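Complex shown without one protein chain; remaining protein chains in place.
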Amino acid sequence: MSKLFFRYGAMNSGKSTAMLQVAHNYEERDQSVVLMKSSVDTKGDDQIVSRLGVTRRADLLLSSGQDLRIALQKLLGERDDFQRGVACVLIDEAQFLTPEQVDQALAIAVLDDIPVVAFGIRTDFRTRAFPGSQRLMEVAHSLQEMKTICRCGKKAIFNARLGAKGIIREGEQVMIDDEHVRYEALCARCYLEAEQSGS
Amino acid sequence: MSKLFFRYGAMNSGKSTAMLQVAHNYEERDQSVVLMKSSVDTKGDDQIVSRLGVTRRADLLLSSGQDLRIALQKLLGERDDFQRGVACVLIDEAQFLTPEQVDQALAIAVLDDIPVVAFGIRTDFRTRAFPGSQRLMEVAHSLQEMKTICRCGKKAIFNARLGAKGIIREGEQVMIDDEHVRYEALCARCYLEAEQSGS
Amino acid sequence: MSKLFFRYGAMNSGKSTAMLQVAHNYEERDQSVVLMKSSVDTKGDDQIVSRLGVTRRADLLLSSGQDLRIALQKLLGERDDFQRGVACVLIDEAQFLTPEQVDQALAIAVLDDIPVVAFGIRTDFRTRAFPGSQRLMEVAHSLQEMKTICRCGKKAIFNARLGAKGIIREGEQVMIDDEHVRYEALCARCYLEAEQSGS
Partner (left out) sequence: MSKLFFRYGAMNSGKSTAMLQVAHNYEERDQSVVLMKSSVDTKGDDQIVSRLGVTRRADLLLSSGQDLRIALQKLLGERDDFQRGVACVLIDEAQFLTPEQVDQALAIAVLDDIPVVAFGIRTDFRTRAFPGSQRLMEVAHSLQEMKTICRCGKKAIFNARLGAKGIIREGEQVMIDDEHVRYEALCARCYLEAEQSGS
(Lines give C-alpha, C1' and ligand atoms only; values in the text may rest on other atoms or scores of the structure.)
Protein backbone atom coordinates (compact mmCIF):
# COMPACT_ATOMS: atom_id res chain seq x y z
CA MET A 1 0.00 0.00 0.00
CA SER A 2 1.35 3.41 -0.94
CA LYS A 3 0.46 6.63 0.82
CA LEU A 4 -1.32 9.90 0.12
CA PHE A 5 0.70 12.88 1.33
CA PHE A 6 -0.60 16.41 1.78
CA ARG A 7 2.11 19.04 1.85
CA TYR A 8 0.29 22.19 2.84
CA GLY A 9 1.40 25.72 3.47
CA ALA A 10 0.47 29.35 3.23
CA MET A 11 0.93 31.16 -0.07
CA ASN A 12 4.48 31.46 -1.30
CA SER A 13 5.84 28.70 0.88
CA GLY A 14 7.63 27.01 -2.02
CA LYS A 15 5.11 24.29 -2.78
CA SER A 16 5.65 24.28 -6.55
CA THR A 17 9.42 24.32 -6.14
CA ALA A 18 9.21 21.35 -3.80
CA MET A 19 6.96 19.53 -6.26
CA LEU A 20 9.36 20.07 -9.16
CA GLN A 21 12.20 18.88 -6.94
CA VAL A 22 10.36 15.65 -6.12
CA ALA A 23 9.75 15.10 -9.84
CA HIS A 24 13.44 15.70 -10.50
CA ASN A 25 14.48 13.24 -7.77
CA TYR A 26 12.41 10.45 -9.32
CA GLU A 27 13.41 11.16 -12.91
CA GLU A 28 17.07 11.24 -12.01
CA ARG A 29 16.56 7.61 -10.98
CA ASP A 30 14.82 6.82 -14.28
CA GLN A 31 11.43 6.65 -12.67
CA SER A 32 8.43 8.40 -14.19
CA VAL A 33 6.10 10.80 -12.42
CA VAL A 34 2.80 12.30 -13.49
CA LEU A 35 2.31 16.00 -12.78
CA MET A 36 -1.29 17.09 -12.33
CA LYS A 37 -2.73 20.53 -11.70
CA SER A 38 -6.21 21.71 -10.94
CA SER A 39 -7.67 23.94 -13.67
CA VAL A 40 -9.93 25.70 -11.16
CA ASP A 41 -7.13 28.11 -10.50
CA THR A 42 -8.33 30.55 -13.16
CA LYS A 43 -4.85 31.67 -13.97
CA GLY A 44 -5.67 28.55 -15.85
CA ASP A 45 -2.68 27.54 -17.84
CA ASP A 46 -1.04 24.17 -17.48
CA GLN A 47 2.31 25.33 -16.14
CA ILE A 48 3.74 24.42 -12.74
CA VAL A 49 5.48 27.67 -11.86
CA SER A 50 8.09 27.91 -9.13
CA ARG A 51 8.87 31.39 -7.87
CA LEU A 52 12.54 30.37 -7.95
CA GLY A 53 12.30 30.55 -11.73
CA VAL A 54 11.70 26.95 -12.74
CA THR A 55 8.65 26.11 -14.84
CA ARG A 56 7.26 22.88 -16.23
CA ARG A 57 4.11 21.81 -17.98
CA ALA A 58 1.60 19.60 -16.18
CA ASP A 59 0.84 16.25 -17.77
CA LEU A 60 -2.80 16.59 -16.82
CA LEU A 61 -4.96 19.66 -16.20
CA LEU A 62 -7.85 18.57 -13.99
CA SER A 63 -11.34 19.96 -14.36
CA SER A 64 -13.59 19.68 -11.33
CA GLY A 65 -15.86 16.97 -12.74
CA GLN A 66 -13.05 14.71 -13.85
CA ASP A 67 -12.40 11.32 -12.23
CA LEU A 68 -8.75 11.51 -11.23
CA ARG A 69 -8.19 7.76 -11.18
CA ILE A 70 -9.74 7.17 -14.61
CA ALA A 71 -7.88 10.16 -16.04
CA LEU A 72 -4.61 8.72 -14.75
CA GLN A 73 -5.27 5.31 -16.30
CA LYS A 74 -6.15 6.96 -19.61
CA LEU A 75 -2.97 9.01 -19.58
CA LEU A 76 -0.82 5.99 -18.79
CA GLY A 77 -2.41 4.15 -21.72
CA GLU A 78 -1.83 6.98 -24.15
CA ARG A 79 1.71 8.04 -23.55
CA ASP A 80 4.70 5.96 -24.51
CA ASP A 81 6.90 7.42 -21.80
CA PHE A 82 4.66 5.85 -19.16
CA GLN A 83 4.85 2.32 -20.57
CA ARG A 84 6.95 1.17 -17.64
CA GLY A 85 4.41 2.57 -15.20
CA VAL A 86 4.54 5.56 -12.96
CA ALA A 87 6.38 5.82 -9.65
CA CYS A 88 4.55 8.81 -8.19
CA VAL A 89 1.66 11.18 -8.84
CA LEU A 90 2.18 14.85 -7.97
CA ILE A 91 -0.68 17.34 -7.73
CA ASP A 92 -0.27 21.12 -7.75
CA GLU A 93 -2.93 23.52 -6.41
CA ALA A 94 -4.56 20.58 -4.66
CA GLN A 95 -6.73 22.86 -2.54
CA PHE A 96 -8.97 23.15 -5.62
CA LEU A 97 -9.62 19.41 -5.94
CA THR A 98 -13.16 18.31 -5.19
CA PRO A 99 -13.60 16.01 -2.17
CA GLU A 100 -14.40 13.20 -4.63
CA GLN A 101 -11.10 13.77 -6.43
CA VAL A 102 -9.25 13.54 -3.13
CA ASP A 103 -10.95 10.20 -2.48
CA GLN A 104 -9.83 9.12 -5.95
CA ALA A 105 -6.29 10.19 -5.10
CA LEU A 106 -6.50 8.09 -1.93
CA ALA A 107 -7.66 5.12 -4.01
CA ILE A 108 -4.70 5.57 -6.39
CA ALA A 109 -2.36 5.37 -3.39
CA VAL A 110 -4.11 2.61 -1.44
CA LEU A 111 -5.62 0.40 -4.13
CA ASP A 112 -3.34 1.06 -7.12
CA ASP A 113 -0.20 1.31 -4.95
CA ILE A 114 1.14 4.54 -6.45
CA PRO A 115 2.23 7.22 -3.96
CA VAL A 116 0.41 10.52 -4.39
CA VAL A 117 1.83 13.81 -3.13
CA ALA A 118 -0.63 16.70 -3.13
CA PHE A 119 0.63 20.26 -2.64
CA GLY A 120 -1.79 22.98 -1.67
CA ILE A 121 -2.84 25.94 0.42
CA ARG A 122 -4.51 25.05 3.70
CA THR A 123 -7.06 27.84 4.10
CA ASP A 124 -8.69 30.75 2.28
CA PHE A 125 -8.70 34.45 3.19
CA ARG A 126 -11.17 33.81 6.04
CA THR A 127 -9.05 30.94 7.45
CA ARG A 128 -11.54 28.34 6.17
CA ALA A 129 -10.26 25.24 4.40
CA PHE A 130 -10.66 24.93 0.66
CA PRO A 131 -12.74 21.86 -0.32
CA GLY A 132 -9.69 19.93 -1.49
CA SER A 133 -7.61 20.88 1.53
CA GLN A 134 -10.35 19.90 3.95
CA ARG A 135 -10.70 16.44 2.44
CA LEU A 136 -6.93 16.01 2.25
CA MET A 137 -6.60 16.87 5.93
CA GLU A 138 -9.25 14.24 6.68
CA VAL A 139 -7.79 11.33 4.73
CA ALA A 140 -4.11 11.89 3.93
CA HIS A 141 -1.67 9.47 5.55
CA SER A 142 0.72 12.27 6.26
CA LEU A 143 0.25 16.02 6.72
CA GLN A 144 3.48 17.92 6.14
CA GLU A 145 3.79 21.63 6.60
CA MET A 146 5.68 23.84 4.16
CA LYS A 147 6.87 26.91 6.03
CA THR A 148 7.07 30.53 5.05
CA ILE A 149 7.35 33.72 7.03
CA CYS A 150 5.15 36.61 7.99
CA ARG A 151 6.12 40.26 7.62
CA CYS A 152 7.00 40.13 11.34
CA GLY A 153 9.39 37.21 10.89
CA LYS A 154 7.19 34.56 12.55
CA LYS A 155 5.85 31.55 10.67
CA ALA A 156 2.94 32.54 8.43
CA ILE A 157 -0.08 30.24 8.61
CA PHE A 158 -2.93 32.34 7.21
CA ASN A 159 -3.55 34.07 3.88
CA ALA A 160 -5.06 37.52 4.19
CA ARG A 161 -6.94 39.19 1.32
CA LEU A 162 -6.07 42.84 1.23
CA GLY A 163 -7.76 45.72 -0.56
CA ALA A 164 -7.25 49.46 -0.64
CA LYS A 165 -8.66 49.77 2.88
CA GLY A 166 -6.92 46.85 4.51
CA ILE A 167 -7.98 43.32 5.25
CA ILE A 168 -11.10 42.02 3.45
CA ARG A 169 -13.37 39.60 5.27
CA GLU A 170 -16.19 39.02 2.80
CA GLY A 171 -16.39 37.70 -0.75
CA GLU A 172 -15.95 34.65 -2.92
CA GLN A 173 -13.54 31.97 -1.74
CA VAL A 174 -11.57 32.10 -4.98
CA MET A 175 -10.69 35.53 -6.29
CA ILE A 176 -7.56 36.08 -8.33
CA ASP A 177 -5.36 38.94 -7.23
CA ASP A 178 -5.60 42.02 -9.44
CA GLU A 179 -5.29 45.77 -9.01
CA HIS A 180 -8.01 45.76 -6.33
CA VAL A 181 -7.10 42.72 -4.35
CA ARG A 182 -3.86 41.14 -3.22
CA TYR A 183 -2.91 38.40 -0.78
CA GLU A 184 -0.39 38.22 1.99
CA ALA A 185 0.70 35.27 4.10
CA LEU A 186 0.52 36.27 7.77
CA CYS A 187 1.16 34.72 11.15
CA ALA A 188 -1.83 34.21 13.44
CA ARG A 189 -1.11 37.30 15.50
CA CYS A 190 -0.68 39.69 12.57
CA TYR A 191 -3.84 38.22 10.99
CA LEU A 192 -5.94 38.58 14.14
CA GLU A 193 -4.65 42.10 14.77
CA ALA A 194 -5.31 43.17 11.18
CA GLU A 195 -8.78 41.70 11.46
CA GLN A 196 -9.48 43.56 14.69
CA SER A 197 -8.13 46.91 13.55
CA GLY A 198 -10.16 46.39 10.36
CA SER A 199 -11.06 49.54 8.48
CA MET B 1 3.27 34.45 20.86
CA SER B 2 2.53 30.89 21.95
CA LYS B 3 1.17 28.20 19.68
CA LEU B 4 -1.92 26.06 19.29
CA PHE B 5 -1.02 22.40 18.73
CA PHE B 6 -3.38 19.72 17.45
CA ARG B 7 -2.26 16.19 18.25
CA TYR B 8 -4.64 14.00 16.32
CA GLY B 9 -4.96 10.30 15.87
CA ALA B 10 -7.34 7.43 15.37
CA MET B 11 -9.08 5.92 18.38
CA ASN B 12 -6.81 4.28 20.92
CA SER B 13 -3.66 6.01 19.76
CA GLY B 14 -2.69 7.05 23.26
CA LYS B 15 -3.90 10.63 23.20
CA SER B 16 -5.00 10.77 26.84
CA THR B 17 -1.78 9.12 28.00
CA ALA B 18 0.23 11.68 26.07
CA MET B 19 -1.84 14.50 27.56
CA LEU B 20 -1.29 13.26 31.11
CA GLN B 21 2.43 12.96 30.37
CA VAL B 22 2.61 16.57 29.18
CA ALA B 23 0.82 17.67 32.36
CA HIS B 24 3.30 15.66 34.42
CA ASN B 25 6.28 17.20 32.59
CA TYR B 26 5.13 20.72 33.41
CA GLU B 27 4.19 20.00 37.00
CA GLU B 28 7.50 18.32 37.69
CA ARG B 29 9.02 21.71 36.89
CA ASP B 30 6.59 23.46 39.25
CA GLN B 31 4.57 24.88 36.41
CA SER B 32 0.79 24.69 36.40
CA VAL B 33 -1.39 23.34 33.61
CA VAL B 34 -5.14 23.45 33.09
CA LEU B 35 -6.79 20.25 31.90
CA MET B 36 -9.98 20.71 29.92
CA LYS B 37 -12.33 18.15 28.45
CA SER B 38 -15.35 18.46 26.21
CA SER B 39 -18.56 17.31 27.88
CA VAL B 40 -20.12 16.44 24.52
CA ASP B 41 -18.62 13.00 24.82
CA THR B 42 -21.69 11.57 26.53
CA LYS B 43 -19.66 9.18 28.58
CA GLY B 44 -19.78 12.54 30.23
CA ASP B 45 -17.74 12.38 33.37
CA ASP B 46 -14.84 14.70 34.04
CA GLN B 47 -12.05 12.13 34.09
CA ILE B 48 -9.14 12.04 31.67
CA VAL B 49 -8.71 8.28 31.25
CA SER B 50 -5.58 6.73 29.84
CA ARG B 51 -5.88 3.14 28.70
CA LEU B 52 -2.51 2.54 30.36
CA GLY B 53 -4.32 2.83 33.68
CA VAL B 54 -3.71 6.43 34.68
CA THR B 55 -6.69 8.65 35.41
CA ARG B 56 -7.04 12.27 36.42
CA ARG B 57 -9.85 14.73 36.81
CA ALA B 58 -10.25 17.60 34.35
CA ASP B 59 -10.12 21.10 35.80
CA LEU B 60 -12.83 22.22 33.42
CA LEU B 61 -15.61 20.30 31.68
CA LEU B 62 -16.59 22.27 28.60
CA SER B 63 -20.17 22.50 27.39
CA SER B 64 -20.64 23.40 23.75
CA GLY B 65 -21.92 26.93 24.35
CA GLN B 66 -19.15 27.91 26.73
CA ASP B 67 -16.56 30.54 25.84
CA LEU B 68 -13.25 28.79 26.42
CA ARG B 69 -11.21 31.92 26.92
CA ILE B 70 -13.61 33.42 29.46
CA ALA B 71 -13.93 30.08 31.25
CA LEU B 72 -10.15 29.90 31.55
CA GLN B 73 -9.90 33.39 33.01
CA LYS B 74 -12.65 32.59 35.49
CA LEU B 75 -10.90 29.40 36.57
CA LEU B 76 -7.58 31.17 37.02
CA GLY B 77 -9.26 33.77 39.19
CA GLU B 78 -10.99 31.21 41.38
CA ARG B 79 -8.30 28.71 42.18
CA ASP B 80 -5.40 29.45 44.46
CA ASP B 81 -3.12 26.94 42.77
CA PHE B 82 -3.21 29.04 39.59
CA GLN B 83 -2.16 32.28 41.27
CA ARG B 84 1.23 32.17 39.59
CA GLY B 85 -0.44 31.75 36.20
CA VAL B 86 -0.68 28.77 33.93
CA ALA B 87 2.06 27.44 31.67
CA CYS B 88 -0.08 25.37 29.32
CA VAL B 89 -3.70 24.50 28.51
CA LEU B 90 -4.44 20.87 27.58
CA ILE B 91 -7.72 19.80 25.96
CA ASP B 92 -8.97 16.22 25.79
CA GLU B 93 -11.60 15.05 23.29
CA ALA B 94 -10.96 18.20 21.28
CA GLN B 95 -12.84 16.85 18.27
CA PHE B 96 -16.01 17.82 20.12
CA LEU B 97 -15.11 21.49 20.50
CA THR B 98 -17.21 23.89 18.47
CA PRO B 99 -15.39 25.88 15.77
CA GLU B 100 -15.85 28.98 17.92
CA GLN B 101 -14.15 27.26 20.86
CA VAL B 102 -11.20 26.38 18.65
CA ASP B 103 -10.92 30.05 17.69
CA GLN B 104 -10.97 30.89 21.39
CA ALA B 105 -8.21 28.36 21.97
CA LEU B 106 -6.21 30.05 19.21
CA ALA B 107 -6.76 33.40 20.91
CA ILE B 108 -5.51 31.99 24.22
CA ALA B 109 -2.30 30.91 22.47
CA VAL B 110 -1.78 33.95 20.26
CA LEU B 111 -3.17 36.84 22.29
CA ASP B 112 -2.82 35.56 25.87
CA ASP B 113 0.51 33.83 25.16
CA ILE B 114 -0.37 30.49 26.77
CA PRO B 115 0.42 27.38 24.69
CA VAL B 116 -2.61 25.20 24.01
CA VAL B 117 -2.32 21.52 23.14
CA ALA B 118 -5.53 19.93 21.87
CA PHE B 119 -5.78 16.14 21.61
CA GLY B 120 -8.50 14.59 19.49
CA ILE B 121 -9.75 12.17 16.89
CA ARG B 122 -9.38 13.36 13.30
CA THR B 123 -12.46 11.87 11.63
CA ASP B 124 -15.74 10.08 12.35
CA PHE B 125 -16.92 6.65 11.15
CA ARG B 126 -17.48 8.01 7.62
CA THR B 127 -13.99 9.58 7.47
CA ARG B 128 -15.45 13.09 7.87
CA ALA B 129 -13.84 15.51 10.31
CA PHE B 130 -15.56 16.32 13.56
CA PRO B 131 -16.36 20.05 13.89
CA GLY B 132 -13.57 20.64 16.38
CA SER B 133 -11.04 18.62 14.39
CA GLN B 134 -11.86 20.43 11.18
CA ARG B 135 -11.31 23.84 12.73
CA LEU B 136 -8.15 22.67 14.50
CA MET B 137 -6.75 21.41 11.20
CA GLU B 138 -7.49 24.83 9.68
CA VAL B 139 -5.88 27.02 12.33
CA ALA B 140 -3.46 25.05 14.50
CA HIS B 141 0.19 26.08 14.25
CA SER B 142 1.26 22.48 14.31
CA LEU B 143 -0.51 19.25 13.36
CA GLN B 144 1.09 16.23 15.02
CA GLU B 145 -0.03 12.69 14.38
CA MET B 146 -0.41 10.14 17.17
CA LYS B 147 0.01 6.69 15.68
CA THR B 148 -1.72 3.43 16.31
CA ILE B 149 -2.02 0.24 14.32
CA CYS B 150 -4.63 -1.54 12.28
CA ARG B 151 -5.50 -5.22 12.67
CA CYS B 152 -3.21 -5.81 9.66
CA GLY B 153 -0.23 -4.14 11.32
CA LYS B 154 -0.24 -0.97 9.18
CA LYS B 155 -0.84 2.48 10.60
CA ALA B 156 -4.54 3.02 11.36
CA ILE B 157 -5.94 6.35 10.18
CA PHE B 158 -9.71 5.76 10.07
CA ASN B 159 -12.30 4.78 12.69
CA ALA B 160 -14.86 2.26 11.46
CA ARG B 161 -18.25 1.82 13.16
CA LEU B 162 -19.12 -1.85 13.23
CA GLY B 163 -22.43 -3.56 13.90
CA ALA B 164 -23.63 -7.15 13.81
CA LYS B 165 -23.45 -7.19 10.02
CA GLY B 166 -20.14 -5.44 9.55
CA ILE B 167 -19.22 -1.86 8.76
CA ILE B 168 -21.93 0.80 9.23
CA ARG B 169 -22.01 3.75 6.90
CA GLU B 170 -25.07 5.73 8.03
CA GLY B 171 -26.14 7.31 11.31
CA GLU B 172 -25.37 10.09 13.72
CA GLN B 173 -21.81 11.38 13.90
CA VAL B 174 -21.60 10.75 17.64
CA MET B 175 -22.87 7.41 18.88
CA ILE B 176 -21.39 5.81 21.94
CA ASP B 177 -20.34 2.20 21.58
CA ASP B 178 -22.73 -0.28 23.22
CA GLU B 179 -23.89 -3.84 22.59
CA HIS B 180 -25.00 -2.96 19.03
CA VAL B 181 -22.17 -0.77 17.90
CA ARG B 182 -18.43 -0.80 18.36
CA TYR B 183 -15.52 1.04 16.78
CA GLU B 184 -12.25 -0.12 15.31
CA ALA B 185 -9.27 1.89 14.11
CA LEU B 186 -8.34 0.72 10.61
CA CYS B 187 -5.78 1.53 7.95
CA ALA B 188 -7.06 3.04 4.70
CA ARG B 189 -6.92 -0.27 2.84
CA CYS B 190 -8.78 -2.31 5.45
CA TYR B 191 -11.36 0.48 5.72
CA LEU B 192 -11.92 0.74 1.96
CA GLU B 193 -12.10 -3.03 1.59
CA ALA B 194 -14.54 -3.37 4.49
CA GLU B 195 -16.63 -0.64 2.94
CA GLN B 196 -16.67 -2.33 -0.45
CA SER B 197 -17.44 -5.82 0.83
CA GLY B 198 -20.19 -4.18 2.89
CA SER B 199 -22.78 -6.62 4.15
CA MET C 1 11.13 -3.71 4.66
CA SER C 2 10.31 -2.41 8.12
CA LYS C 3 11.89 0.65 9.70
CA LEU C 4 14.12 1.55 12.62
CA PHE C 5 12.76 4.51 14.56
CA PHE C 6 14.68 6.58 17.08
CA ARG C 7 12.49 8.54 19.46
CA TYR C 8 14.89 10.75 21.33
CA GLY C 9 14.46 13.37 23.97
CA ALA C 10 15.97 14.99 27.01
CA MET C 11 15.55 13.32 30.40
CA ASN C 12 11.99 13.11 31.66
CA SER C 13 10.38 13.63 28.28
CA GLY C 14 8.07 10.64 28.69
CA LYS C 15 10.01 8.10 26.67
CA SER C 16 9.13 5.08 28.82
CA THR C 17 5.48 6.09 28.96
CA ALA C 18 5.40 6.36 25.20
CA MET C 19 7.07 2.97 24.87
CA LEU C 20 4.55 1.29 27.17
CA GLN C 21 1.74 2.94 25.19
CA VAL C 22 3.08 1.55 21.91
CA ALA C 23 3.26 -1.91 23.50
CA HIS C 24 -0.32 -1.51 24.69
CA ASN C 25 -1.52 -0.44 21.23
CA TYR C 26 -0.10 -3.57 19.64
CA GLU C 27 -1.28 -5.96 22.32
CA GLU C 28 -4.79 -4.56 22.23
CA ARG C 29 -4.80 -5.79 18.62
CA ASP C 30 -3.54 -9.21 19.66
CA GLN C 31 -0.09 -8.56 18.30
CA SER C 32 3.01 -9.36 20.32
CA VAL C 33 5.86 -7.01 21.09
CA VAL C 34 9.26 -7.61 22.62
CA LEU C 35 10.45 -5.10 25.22
CA MET C 36 14.20 -4.74 25.56
CA LYS C 37 16.25 -2.61 27.88
CA SER C 38 19.95 -1.93 28.11
CA SER C 39 21.51 -3.19 31.34
CA VAL C 40 24.27 -0.59 31.15
CA ASP C 41 22.02 1.76 33.05
CA THR C 42 23.39 0.70 36.40
CA LYS C 43 20.10 1.20 38.12
CA GLY C 44 20.20 -2.18 36.53
CA ASP C 45 16.87 -3.82 37.08
CA ASP C 46 14.71 -5.08 34.28
CA GLN C 47 11.72 -2.79 34.77
CA ILE C 48 10.48 -0.24 32.25
CA VAL C 49 9.42 2.55 34.58
CA SER C 50 7.14 5.36 33.47
CA ARG C 51 7.08 8.42 35.71
CA LEU C 52 3.30 8.42 35.23
CA GLY C 53 3.23 5.38 37.48
CA VAL C 54 3.10 2.48 35.04
CA THR C 55 5.76 -0.20 35.26
CA ARG C 56 6.45 -3.35 33.27
CA ARG C 57 9.18 -5.90 33.09
CA ALA C 58 11.44 -6.05 30.03
CA ASP C 59 11.48 -9.32 28.10
CA LEU C 60 15.19 -8.95 27.52
CA LEU C 61 17.88 -7.15 29.49
CA LEU C 62 20.74 -6.41 27.11
CA SER C 63 24.36 -6.55 28.13
CA SER C 64 26.80 -4.62 26.01
CA GLY C 65 28.43 -7.62 24.36
CA GLN C 66 25.19 -9.32 23.39
CA ASP C 67 24.12 -9.71 19.75
CA LEU C 68 20.68 -8.16 19.67
CA ARG C 69 19.48 -10.07 16.61
CA ILE C 70 20.58 -13.46 17.92
CA ALA C 71 19.13 -12.70 21.35
CA LEU C 72 15.80 -11.87 19.73
CA GLN C 73 15.73 -15.11 17.75
CA LYS C 74 16.55 -17.07 20.89
CA LEU C 75 13.80 -15.39 22.84
CA LEU C 76 11.25 -16.02 20.11
CA GLY C 77 12.21 -19.69 20.09
CA GLU C 78 11.92 -20.06 23.86
CA ARG C 79 8.69 -18.38 24.73
CA ASP C 80 5.30 -19.79 23.83
CA ASP C 81 3.64 -16.39 23.69
CA PHE C 82 5.82 -15.45 20.71
CA GLN C 83 4.91 -18.50 18.63
CA ARG C 84 2.92 -16.38 16.22
CA GLY C 85 5.87 -14.07 15.75
CA VAL C 86 6.46 -10.55 16.94
CA ALA C 87 4.99 -7.38 15.48
CA CYS C 88 7.42 -4.86 16.93
CA VAL C 89 10.61 -4.60 18.98
CA LEU C 90 10.80 -1.79 21.55
CA ILE C 91 14.06 -0.73 23.20
CA ASP C 92 14.30 1.39 26.35
CA GLU C 93 17.45 3.32 27.35
CA ALA C 94 18.70 2.90 23.80
CA GLN C 95 21.42 5.50 24.30
CA PHE C 96 23.37 2.74 26.05
CA LEU C 97 23.36 0.33 23.10
CA THR C 98 26.71 -0.24 21.45
CA PRO C 99 27.04 0.90 17.83
CA GLU C 100 27.10 -2.77 16.83
CA GLN C 101 23.80 -3.39 18.60
CA VAL C 102 22.24 -0.48 16.72
CA ASP C 103 23.41 -2.06 13.47
CA GLN C 104 21.80 -5.31 14.63
CA ALA C 105 18.57 -3.42 15.35
CA LEU C 106 18.73 -2.01 11.82
CA ALA C 107 19.16 -5.52 10.45
CA ILE C 108 16.12 -6.72 12.41
CA ALA C 109 14.06 -3.97 10.77
CA VAL C 110 15.50 -4.18 7.27
CA LEU C 111 16.35 -7.84 6.82
CA ASP C 112 13.94 -9.55 9.26
CA ASP C 113 11.11 -7.09 8.50
CA ILE C 114 10.21 -6.34 12.14
CA PRO C 115 9.82 -2.67 13.03
CA VAL C 116 12.13 -1.51 15.81
CA VAL C 117 11.42 1.55 17.93
CA ALA C 118 14.32 2.71 20.09
CA PHE C 119 13.72 5.27 22.86
CA GLY C 120 16.66 7.15 24.32
CA ILE C 121 18.39 10.26 25.49
CA ARG C 122 20.18 12.19 22.77
CA THR C 123 23.19 13.60 24.60
CA ASP C 124 25.11 13.43 27.86
CA PHE C 125 25.86 16.19 30.38
CA ARG C 126 28.42 17.74 28.02
CA THR C 127 25.97 17.70 25.07
CA ARG C 128 27.85 14.82 23.42
CA ALA C 129 25.91 11.89 22.00
CA PHE C 130 25.91 8.57 23.82
CA PRO C 131 27.34 5.76 21.65
CA GLY C 132 23.92 4.27 21.00
CA SER C 133 22.30 7.62 20.27
CA GLN C 134 25.04 8.59 17.85
CA ARG C 135 24.66 5.41 15.82
CA LEU C 136 20.87 5.66 15.93
CA MET C 137 21.03 9.21 14.59
CA GLU C 138 23.26 7.95 11.77
CA VAL C 139 21.14 5.03 10.60
CA ALA C 140 17.54 5.29 11.86
CA HIS C 141 14.90 5.71 9.17
CA SER C 142 13.09 8.23 11.27
CA LEU C 143 14.23 10.56 14.07
CA GLN C 144 11.34 11.68 16.24
CA GLU C 145 11.72 14.13 19.07
CA MET C 146 9.99 13.65 22.42
CA LYS C 147 9.53 17.06 24.02
CA THR C 148 9.85 18.28 27.55
CA ILE C 149 10.31 21.68 29.09
CA CYS C 150 13.05 23.66 30.72
CA ARG C 151 12.69 25.49 34.02
CA CYS C 152 12.13 28.63 31.90
CA GLY C 153 9.23 27.09 29.97
CA LYS C 154 11.09 26.63 26.66
CA LYS C 155 11.74 23.22 25.11
CA ALA C 156 14.56 21.42 26.93
CA ILE C 157 17.15 19.80 24.66
CA PHE C 158 20.18 19.31 26.92
CA ASN C 159 20.80 17.42 30.16
CA ALA C 160 22.89 19.30 32.69
CA ARG C 161 24.75 17.52 35.50
CA LEU C 162 24.53 19.59 38.64
CA GLY C 163 26.51 19.39 41.84
CA ALA C 164 26.65 21.43 44.99
CA LYS C 165 28.41 24.27 43.16
CA GLY C 166 26.34 24.32 40.00
CA ILE C 167 26.85 22.81 36.58
CA ILE C 168 29.51 20.11 36.24
CA ARG C 169 31.50 19.88 33.02
CA GLU C 170 33.97 17.07 33.65
CA GLY C 171 33.60 13.42 34.56
CA GLU C 172 32.43 10.04 33.34
CA GLN C 173 29.72 9.96 30.69
CA VAL C 174 27.52 7.70 32.80
CA MET C 175 27.13 8.64 36.45
CA ILE C 176 23.97 7.79 38.32
CA ASP C 177 22.39 10.62 40.26
CA ASP C 178 22.95 10.43 44.00
CA GLU C 179 23.33 12.87 46.87
CA HIS C 180 26.24 14.62 45.11
CA VAL C 181 25.00 14.76 41.57
CA ARG C 182 21.65 15.38 39.94
CA TYR C 183 20.49 16.04 36.40
CA GLU C 184 18.21 18.65 34.92
CA ALA C 185 16.84 18.98 31.41
CA LEU C 186 17.53 22.49 30.14
CA CYS C 187 16.92 24.54 27.02
CA ALA C 188 19.97 25.63 25.04
CA ARG C 189 19.99 29.12 26.48
CA CYS C 190 19.71 28.08 30.12
CA TYR C 191 22.41 25.46 29.53
CA LEU C 192 24.82 27.89 27.85
CA GLU C 193 24.22 30.54 30.50
CA ALA C 194 24.74 28.06 33.35
CA GLU C 195 27.93 26.92 31.66
CA GLN C 196 29.23 30.48 31.30
CA SER C 197 28.37 31.58 34.82
CA GLY C 198 30.29 28.49 35.92
CA SER C 199 30.12 27.32 39.49
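Every chain is named by a letter (A, B and C) in the order it is written, and numbering of its residues begins at 1.
Keep this in mind: contacts are C-beta pairs under 8 Å (C-beta built on N, C-alpha and C of every residue); 3 or more make two chains touch, one makes a residue touch a chain.
All values derive from a computational prediction rather than experimental measurement.
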| item | value |
| --- | --- |
| Contact list for the unshown chain, restricted to visible chains | A, C |
| Omitted-chain contact residue, chosen from C:A129, C:I149 or C:L162 | C:A129 |
| Absent chain, residues of chain C that touch it | 1, 4, 106-107, 109-111, 122-123, 127-129, 134, 137-139, 141-143, 145, 154-155, 157-158, 187-189, 192 |
| Contact footprint on chain A, counting only the chain that is left out | 12-14, 17-18, 20-22, 24-26, 28-29, 31, 50-54, 87, 148-151, 153 |
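Please note the rule applied: only the chains that are shown with their structure count from here on.
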| item | value |
| --- | --- |
| Mutual neighbours - chains that touch chain A and chain B alike | none |
| Centre-most chain, if every chain is reduced to its averaged C-alpha atoms | B |
| Chain B-chain C separation of Cα centroids, rounded to whole Å | 28 |
| Touching two or more other chains - residue numbers and ranges from chain A | none |
